[in-house]
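Apart from one protein chain that is not included, each protein chain of the complex appears where it belongs.
All chains are identified by letter, namely A, B and C, in their written order; residue positions are counted from 1 within each chain.
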Amino acid sequence: MTHHSPTLIALLHGADQPGLVARVSGWIFEKGGNILHADQHRDMEAGIFFQRVEWVPADKSPMPLAGAAEEFARFAVSLGMQARVLSSAQRKRIALFVSKADHCFHDLILRWKAGDLAADIVAVISNHPDLAEAAQGYGIPFHHIPVTAESKSQSEMRQLAILRDHAAELVVLARYMQVLTPGFLDQFGKPVINIHHSFLPAFAGGRPYHQAYLRGVKLIGATAHYATRDLDEGPIIHQDVVRVTHRHDVDDLVRLGRDLERLVLAQAVRWHLNGRVLAYGNKTVVFD
Amino acid sequence: MTHHSPTLIALLHGADQPGLVARVSGWIFEKGGNILHADQHRDMEAGIFFQRVEWVPADKSPMPLAGAAEEFARFAVSLGMQARVLSSAQRKRIALFVSKADHCFHDLILRWKAGDLAADIVAVISNHPDLAEAAQGYGIPFHHIPVTAESKSQSEMRQLAILRDHAAELVVLARYMQVLTPGFLDQFGKPVINIHHSFLPAFAGGRPYHQAYLRGVKLIGATAHYATRDLDEGPIIHQDVVRVTHRHDVDDLVRLGRDLERLVLAQAVRWHLNGRVLAYGNKTVVFD
Amino acid sequence: MTHHSPTLIALLHGADQPGLVARVSGWIFEKGGNILHADQHRDMEAGIFFQRVEWVPADKSPMPLAGAAEEFARFAVSLGMQARVLSSAQRKRIALFVSKADHCFHDLILRWKAGDLAADIVAVISNHPDLAEAAQGYGIPFHHIPVTAESKSQSEMRQLAILRDHAAELVVLARYMQVLTPGFLDQFGKPVINIHHSFLPAFAGGRPYHQAYLRGVKLIGATAHYATRDLDEGPIIHQDVVRVTHRHDVDDLVRLGRDLERLVLAQAVRWHLNGRVLAYGNKTVVFD
Partner (left out) sequence: MTHHSPTLIALLHGADQPGLVARVSGWIFEKGGNILHADQHRDMEAGIFFQRVEWVPADKSPMPLAGAAEEFARFAVSLGMQARVLSSAQRKRIALFVSKADHCFHDLILRWKAGDLAADIVAVISNHPDLAEAAQGYGIPFHHIPVTAESKSQSEMRQLAILRDHAAELVVLARYMQVLTPGFLDQFGKPVINIHHSFLPAFAGGRPYHQAYLRGVKLIGATAHYATRDLDEGPIIHQDVVRVTHRHDVDDLVRLGRDLERLVLAQAVRWHLNGRVLAYGNKTVVFD
């Protein structure tokens, strides 16, 4: 849905209690805001309330937007909820991590150039030089940081420095073929989205298309998830599959998988940027 | 999502105005109700607000439920909205219309017997005697009412009388091969759901699988919609497709289509019964 | 595709060698047969040739069909190939194994009654009495054989005796909640098709919908496979998935899974009966 006024989007969650919908919508109404969308979810078993609410605040100039966001966050705390508040007027800054494969790289950049992402791709970081020229062709700074077993911690220090320099707020692993250490994730402290080339939890780990071929499955998949300390175990944002047959060899699976990976990663990044994904435990609530 | 307390579900829509979410949720909160789900939609172009809200009222006994439903409906009118209020404690009464094909017939009845429908199938009406025995095997009254060009209006009078006798609140055309007249629809005055064996608006009218075969399409579809005066033009509730190839002849399309028709019709009926479908103009909002 | 003359279907495979297509089709042509379909596959890595060929033999009476089948099998051996030859005139005899869940049970029986299966369901065997009446309503012999940890081997002896009495040629485990022992599989010596309620290899073992819920996957699946000594590891015939969201609890997954299981199992059984599935190693070639 297209909106032309800048909006605020709040993602909140916490212990369920009666009247939450009324209190949140009442608060926004009192402040002169107009709610465009409000979606709730209750995890009945865990007793948790989740909400995504998007509204046009009374004063629409960008600076007051930031103030309104902070004000709402304080209100959420008063309800005993955790809240994340985004302003549609503030574009997120994305750093892409890549290796040699270029399909997700081109795909995300072309979507950005087409105006489909509420964000900017501000840097590309790679452990291989292969995509340097392509990145420069798009006008995006490219940083080649080789990674070896020995250099890993040093390389991650350099990556973190570059992320700081670019003020990156989201890292997208666009078929980056290295595992990030828990230390890296902690120090970055912001979301990292990965695309795994299988239908997790099937075929976690390396060479999933080879594993799928050997097992003789009839569908192959791709999974976009937040990267966490536990490899391939982070909260799943999006998954999809495509049908394969005995006629497809490993090369065919790789080729078919490329389209899946592009679409699944792009959808996950888009949902994240639009404030539609709320991770809790190792699961997500996606308000689509 | 399973809930164990009886709930009220309101579907309301009307001209958009600021504060609607707050006013509806505030009203429910004041009456001691606890909102389980609240979904909104705004048709920006038409300026219409749509909401589905489901809540556990303060007093959960069935009779007060009816009172609470009426009270809410009055409140909605005070907001300038139209509202339909359902109580989960009150099971809808369904009449199935069939001809000779039995796949949707068995499917809906088996789902009902499995406890998947919040309703009861109270009668089967057919223009052919073929399914009489099967209906009786399930313990459902079967009414054979032949329909010919000459007898049509008389037959419809008999159908309407039977619907009244059974206090039917929903008619499901489970591959009923006759067109209902505008007069019938007006006099029944309650929803009628039809399954059309094509991806409407493609292949409206008769023999859609033959049309699809001749055109050489690569997907065939099925469409569940509310029946209106305009044949095959009513608001679409649900659609799905299945892939076909040159190897499939018309008989194969018919066979593959049976699975599609069963699933699409069952989903549409389920959504309708759970108060998830709001028709306006020739479209629907489905709060799934 | 519907054919009206009885046909022979040969599934052959063996070490690849030049001229196999020419020799097989030449042999059939010389005998006066008319090939309707011939599909080949080569596993390039393993050097194996697979073929499904279906033809109308010169003499179409049922008895000569059996002779022609044997003659072809001898010819295949002369090529160094293994062959299985089916006659479309000879309907296979199926035994269904069930427990308490009835959705695959009704589904397969209704497809059979609708004429969609080139086979007959000749017996239902269950470790619970729940479906006795339903089986009898369909006119199918029902055998209740309780299974406990202690009685398992004795129960399997009884099951095998019943399969022999009914001359069963295929066992379909239609949500049968017991593991068959290697001894049972060896003694039966004919194909056994199982439906597993997950997208294997994800969520093998028990309670797959609970596992899927805990992991937070966005798609759930079902897998039809030949049962082998290695539980949940047999050759996969067919798989499909359906999208789920955070709004679905375990009960919803179970309900949505029922439709998946019905469709995936029915498709696998149909392909098997039409001589379209060739298992080798732990994989299948499906000539669809």
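Here, a contact is a pair of C-beta atoms (placed from the backbone, for glycine too) under 8 Å apart; a residue touches a chain by one contact, two chains touch by 3 or more.
Not measured: the values here are computed from a predicted model.
Participant: What chains on display are touched by the one that is not shown?
Facilitator: When the full complex is considered, the omitted chain touches A, B, C.
Participant: Of A:16, A:233 or A:252, which sits in contact with the chain we cannot see?
Facilitator: A:252
Participant: So which bits of chain A touch the chain we can't see?
Facilitator: 1-2, 102-103, 106, 110, 114, 116, 137, 247-249, 251-252, 255, 258-259, 263
Participant: So that we can see where the missing chain sits, which residues of chain C does it touch?
Facilitator: With respect to the unshown chain, the touching residues of chain C are 1, 3, 18-19, 21-23, 25-26, 28-29, 34-40, 42, 44.
Participant: In the complete complex, the non-displayed chain touches which residues of chain B?
Facilitator: Here the touching residues of chain B are 41, 43-45, 50, 199-203, 215-219, 221, 235-241, 245-247, 249, 281-286, 288.
Basically, only the chains that are shown with their structure count from here on.
Participant: Looking at contacts between chains, which pair has the highest count of C-beta pairs?
Facilitator: A-C
Participant: Just send me the rotation angle from a CA overlay of chain A on chain C, rounded to the nearest 5 degrees.
Facilitator: 180
Participant: Determine the centre-to-centre distance between chain A and chain B, using the mean Cα coordinates as centres, and give it in whole Å.
Facilitator: 37
Participant: Going by the touch rule set out above, which residues of chain A reach two or more other chains?
Facilitator: 44
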